[in-house]
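Removed: one protein chain of the complex. Kept in place: all other protein chains.
== chain A ==
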């Protein structure tokens, strides 16, 4: 039959169908999840990724690992995309979402092997996911306000727990919470509060130890003033942000000016200088005393700026400038031209800040912009033993920032350490028993799949996972059966000691939103792959001529 199909397609390629495809896809996804498995949880381990040029990344972050692996299998790429999605939406929980998707898939595969139609499984999974998220939202989440201040610190600590900064979580969680609070923005129109964590600049400087990382109120720029004579500190700064070079005006390449009168030559030379001088004069006239540019500043202009006592900073990163512009209320200008074709610089385009200073930090110097007028800004300066460590710290801090801002925005938390998963497992199992259709099987398997999180957590901590998970489920069963014992639904794993404890009390908390999203995304990804029953891989045309070899 397949041979016929091949000839119909009339192109060279391989084709796999039915059960084989599902087996293949499941194996591929499992292979990927096995790579990540050992990095889950507070006792998870890191991966070292070496790329072909020999650069090294040490990381524990699922999304980073997946991004740096060259995933080629089509089903595995779906899962890789899933990690990216979770990273973008929640910033955290990438490893668990992949583990969950892989387990869902492998269980579905087993069901399919026993001749249950994939569409039934899909329907069952959909139902289970819906029921699970509903139950999670209604019964398993805690209002953040209920717990008070620690509602912010604890989720941050939980997210850091598995990372390299875990042991310093006290220091870092307060850094992260402070930083997030600093960038709070209230939308005047809708009254909605948002926490754009992108406004938090994370800088890395090696030296000292990780515990000496600190928070800077204001925006820190990894640049220095352009000339020595410039002031190193300016109070009541008026900041001009420009996106062009303050250099001698120059014609584009290939344009040549032909003149007949020798005197004109000198005139051209003078004019080149005057154009830029006038620009600087216009900016200075508007009252600017700090100029930040993404381009260069000519020696010619440096002198003018130095004389005027203005701080000039060149070669700033454009992304930094954009954020500074937002924070200070300045307008980032790509040219001085206005609609009339004239060049002018208006004072309203300047941004304000209380202070701009250059400060020394280890071997480097930073420019700090403090007390910005528009929005508040925050910067976290990370210290650590070497580059790789700093990179990993940056990723971990970013994850925690995401978590804190999610908590602040949505305000709902769930207990971590496998508590939610175990509770959902118990709930879904009893829910499955109420179904009289074929979906019952799929829902039950879905419930089982959720247990992959506590199981892996226990396994990574070198604990007896079967034993622990059984205990955990017993607790949750009690909580479900007996309304008086409902506090037991916060039971989760204590991996240090290898026992079950109340994780709400212990402060192991995660934002509810990221759990809900994780379940949804994992289910969707599993379903996407599950629905595939045919895989056609076309060979490259120029490599043709090997037709009929497959199958």
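The rule is simple: a contact is a pair of C-beta atoms (placed from the backbone, for glycine too) under 8 Å apart; a residue touches a chain by one contact, two chains touch by 3 or more; residues count from 1.
By our rule, contacts and distances are computed from a predicted model.
> Assuming one chain is omitted from the figure, identify its UniProt name from "Trafficking protein particle complex subunit 2 protein", "T-complex protein 1 subunit gamma", "COMM domain-containing protein" or "26S proteasome non-ATPase regulatory subunit 4 homolog".
Listed in its UniProt record, the absent chain's protein name reads "T-complex protein 1 subunit gamma".
> Sort through A:207, A:287 or A:309 and give me the one touching the missing partner chain.
Of the listed residues, the one touching the omitted chain is A:207.
> Please identify which residue in A:299, A:346, A:467 or A:499 touches the non-displayed chain.
Result: among the candidates, A:299 touches the missing chain.
> Which one, A:24, A:120 or A:331, makes contact with the chain that was left out?
Once the missing chain is taken into account, the touching residue is A:24.
> In terms of residues, what is the contact footprint of the unshown chain on chain A?
Per the touch rule, chain A residues meeting the hidden chain are 1-3, 16-21, 23-24, 27-28, 31-32, 35, 38-39, 42-43, 45-58, 60, 65, 68-73, 76, 164, 167, 206-210, 227-229, 248-251, 254-260, 262-263, 265-266, 268-269, 272-273, 298-300, 302-303, 306-307, 360, 362-363, 384-389, 392, 461-462, 551.
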